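The block underneath contains the structure these notes are about, expressed in structure tokens.
Note that this complex is displayed minus one protein chain, with the remaining chains in position.
Here is subunit A:
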Amino acid sequence: MLFYIFAAIAVLSGAYMVLTRNLLYAGFSLLLTLLSVAAIYVLLFADFVAVTQLMVYIGGVLVLILFGIMLSSRVHDKSVMSENTNVGWGITISLLTLIGLSYTIWQAGFSSLPWIQQAGTDVLAGQKSTVQLIGVKLMTDFVLPFEIASLLLLIALMGAAYIATDKQKV
């Protein structure tokens, strides 16, 4: 039941993000969507992913996006409003995507796949929290992607700082 409430909040605020023209309203409805997706992660036994979503998306990406809105438009004039373009094509393509994806999900019957049937409903239900499991996995099976991720973050940090500096003033 909780899942459906959070799913409804996520979809409705996502739809409002598309429908509204005000950039700030769009940013805050994206906040609501990300929060409800984090809640759904908790319901799916992914507590660490939920906390990461809260810290990285809401604490990081969303703040960055709000900064981007405020720095790339003057709040008091019209540029905080965003016009739409290609509305007909956009609605057509996204409706086709939605219908195609729903039909595929409906036809595929993922719940009756052998490995899902074999695994039962919830492998993780016995765990109290996934944090220890994720830590062990990161340091054993996934240590190479972990290190590459740290390198990627360093490169992204330096690249973003380099791109955003004003070269004329230096």
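By definition in this document, contacts are C-beta pairs under 8 Å (C-beta built on N, C-alpha and C of every residue); 3 or more make two chains touch, one makes a residue touch a chain; residues count from 1.
We take it that contacts and distances are computed from a predicted model.
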| item | value |
| --- | --- |
| Choices "Binding-protein-dependent transport systems inner membrane component", "Phosphoserine phosphatase", "ABC transporter permease" or "NADH-quinone oxidoreductase subunit K" - which one is the UniProt name of the chain not shown | "NADH-quinone oxidoreductase subunit K" |
| Contacts of subunit A with the absent chain, listed as residue ranges | 2-4, 7, 10-11, 14-15, 17-18, 23, 26-27, 30, 33-34, 37, 40-41, 43-46, 48-49, 52-53, 56-57, 60-61, 64-65, 67-69, 71-73, 79, 82-87, 89-91, 93-95, 97-98, 101-102, 105-106, 110-111, 115-116, 118-125, 130, 133-134, 137-138, 142, 145, 149, 152-153, 155-157, 159-161, 163-164, 166 |
